[in-house]
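Working notes for the structure below.
Missing here is one protein chain; the remaining ones are kept as they sit in the complex.
Every chain is named by a letter (A, B and C) in the order it is written, and numbering of its residues begins at 1.
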Amino acid sequence: MAVTGADLIGAFAAIAAKMAAERDALCALDGEIGDGDHGIGMALGFGAVREALAELGDDAAPTEVLNTAARAFLSAVGASTGPLYATALMRAGAAVKGKDVLADGDAAALIAAMAEGIAHRGKAAPGQKTMLDAWVPAAAAAEAADGSFAEVLAAAAAAAEAGAEATAEMQATMGRAARLGERSLGHRDPGAVSAAMLIGVLAETLR
Amino acid sequence: MAVTGADLIGAFAAIAAKMAAERDALCALDGEIGDGDHGIGMALGFGAVREALAELGDDAAPTEVLNTAARAFLSAVGASTGPLYATALMRAGAAVKGKDVLADGDAAALIAAMAEGIAHRGKAAPGQKTMLDAWVPAAAAAEAADGSFAEVLAAAAAAAEAGAEATAEMQATMGRAARLGERSLGHRDPGAVSAAMLIGVLAETLR
Amino acid sequence: MRTKKIINAGEDAVDEMLDGILLAHGDVLRAADASPRAIVARDGPRPGKVGLVIGGGSGHEPTFVGFVGRGLADAAAIGNVFASPPPDPALACVQEVDGGAGVLFMYGNYAGDVMNFDMAAEMAAMEDIVVRTVLTTDDVASAPPDAKETRRGVAGNFFIFKAAGAAADEMMSLEEVERVARHANVRTHTMGVALSPCSLPQTRRWNFDLGPEEMEIGMGIHGEPGIARGPLKPADAIVDEMMDRIFDEMGAARGDRVAVLVNGLGATPLMELYIMNRRVQARLVRAGLTTHATWVGNYCTSLEMAGASVTCMHLDDELARLIDRPCHCAMFRVV
Partner (left out) sequence: MRTKKIINAGEDAVDEMLDGILLAHGDVLRAADASPRAIVARDGPRPGKVGLVIGGGSGHEPTFVGFVGRGLADAAAIGNVFASPPPDPALACVQEVDGGAGVLFMYGNYAGDVMNFDMAAEMAAMEDIVVRTVLTTDDVASAPPDAKETRRGVAGNFFIFKAAGAAADEMMSLEEVERVARHANVRTHTMGVALSPCSLPQTRRWNFDLGPEEMEIGMGIHGEPGIARGPLKPADAIVDEMMDRIFDEMGAARGDRVAVLVNGLGATPLMELYIMNRRVQARLVRAGLTTHATWVGNYCTSLEMAGASVTCMHLDDELARLIDRPCHCAMFRVV
């Protein structure tokens, strides 16, 4: 299959809907070990992305879609997720630069670029109980999957999901929750949970 | 029987104990139609009275006891009840001036003086839903009773009790509750309720 | 279940608060020798100046004690929580601030305050100090227009005291300061809304109930019931209800000037007060009125009550001058 810019625009709209639906649940998760606003940022950010993308034509190239999404997310959100996802989306845009449509092989490249962008901006490593603990396993699974765009994303989504669950056993050493020490144990990281949702929606929509 | 200054000191100690026990209940009543502090003022005021009277000798004359009580109540409380009860107690002291012990006939005079003091200071009339609606019927019943000190006070206490109950049917036109209009109906006036308690304790202790 | 407060014994709360205030603001305030509940401006009272004494129950901080200082009140008599001070501290205030030109008592119109301050005024008269009294009655929710003089004094105290304090600071005579105070009171209107109850330090119980989705329009600053209880509305609708009433009362003409106070009752964040101010100013513009000055914050509180009030003072040249005059209080300054 071939994924167009319009497909990506559709995927972002689905992500926006998902984050809006999960907003309060993500806030509640963040309330346990953070400041209770993660769902607001994600819903606001992808809502702004959807609106900005609606201005683009259906013939927009994937890179343009991803760069527009990055800028819209960042200006709307700030917070921790703004720079992290903006950088991730910029990197994703760079990874597919010049392509009009994305082929199966690009799926793993997209996820890897997102993970790298987040790691670059946030300076976290896997195991520190952040969204990276969903994105890094997702990138690894995508790399290993080697199938259709949809199959690659499905593998990534499953790995992200497992990674997010695993954060419950981690003690945070990065971000707000780091100050909690052992009290962060037993709670999933909200950013990892929303990352798994995001990748899950990608897998459902880009097929 | 003959009531001495020491008997009055004992009666005030009993009033202090009663008001302390009823403090929160009186505050709750005041919360319904006022500012929720009536029990605090009554408990504080009679607590201060008890302490001030403990400084007096057992041979203190009734007038000295009543005047000391008036000053102690006023300085400790302020609020509406401070001037009202201080004036009442001053009047009561004046009514028995020069007497070393009080005789049966003085019971009605005491209650009447208290009622007059409250009416003078507060400028309220019966029916306005204030403590006067306990004190005025009490004074009238005491006047009519014509028996022993204890019998007179018992009649006064019963009338005060009935008077306090009757305030539930009155619409307030004086004090904080006046601004409530019809919303004051159905609630007893806290000052009338505490007045009935006070006279009730007098009747129980001065026998 | 007791309400949560950072206090020691409830009975000591007022005195310990005053200790803490004097420790923080000893440069501006001191306690009178005759009464620890009489708080006097170090740099206020002076010969030939009318002394301005304010006061009332505690629990409304920064009202009253915070408005003591040069250019505003010369002293405040401090009562227990929500209870008028007894005559003693009020008399001590009079003695401290008397500069030979007479003393003005100003306080909210509550039965308890009237009785206690009147007794203090009588005692002062026995010492040949002339004391006059002006009651504040700015709470439009507390009585209909035909019974204005029975209304309560609430957050509008701030403007009314400020005007009178500035008049005294200008060395006006007692008659003139009294005239200004009455004029300021007539020109000042407040309307409030409560979202939660408060609790007294001595009882640690909520002093009334309010449903989880309810607000009460016109509630008094001691939790006295207001005009009406209803579902919580959006900020703009609440402000509109307030401003409609205030406009009715104020009778200002297009082009007139007002001073505005958006006041928090204790637990309402500045964010909400500024959101209210946005609408207040929009309504003033629509009515053709000019905002001369705006204050937003906690100026007259009810312990930890959530809610807010809006006060407008309808200015004329004299009131505008007096409101602008510098003052230097412990918790409020105009520079």
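We take it that contacts are C-beta pairs under 8 Å (C-beta built on N, C-alpha and C of every residue); 3 or more make two chains touch, one makes a residue touch a chain.
For clarity, every value in this text was computed on a predicted model and none was experimentally measured.
> Touch partners of the unshown chain, restricted to the chains that are shown, please.
A, C
> Which of A:A60, A:L84, A:L102 or A:L206 touches the chain that is not shown?
A:L84
> Pick from C:E16, C:D118 or C:E318: which residue touches the chain that isn't shown?
For the chain that is not drawn, the touching residue is C:E16.
> Identify the residue among C:A31, C:A83, C:I238 or C:L289 that touches the chain left out of the display.
Within the whole complex, the residue contacting the unshown chain is C:I238.
> Of C:L195, C:I217 or C:V258, which one is in contact with the hidden chain?
C:L195
> List the residues of chain C that touch the chain left out of this view.
Within chain C, the residues touching the omitted chain are 1-2, 4-9, 13-14, 16-21, 23-25, 58-59, 61-62, 66, 193, 195-196, 201, 212-213, 215, 232, 234-236, 238, 262, 266-278, 281, 291, 294-298, 301, 303-304, 306-308, 328, 331, 333, 335.
> Kindly note down the residues of chain A that lie in touch with the hidden chain.
Where chain A meets the chain not shown: residues 23-24, 27-28, 31-37, 39-41, 44, 74-84, 121-122, 174-180, 183.
The rule we apply is simple: only the chains that are shown with their structure count from here on.
> Can you check how far apart chain A and chain B are, centre to centre, with Cα atoms defining each centre and the answer in Å?
One centre to the other, that is 73 Å.
> Find the geometric centre of each of chain B and chain C from their Cα atoms only, then give the gap between the two centres in Å, rounded to an integer.
Centres of chain B and chain C (C-alpha means) sit 32 Å apart.
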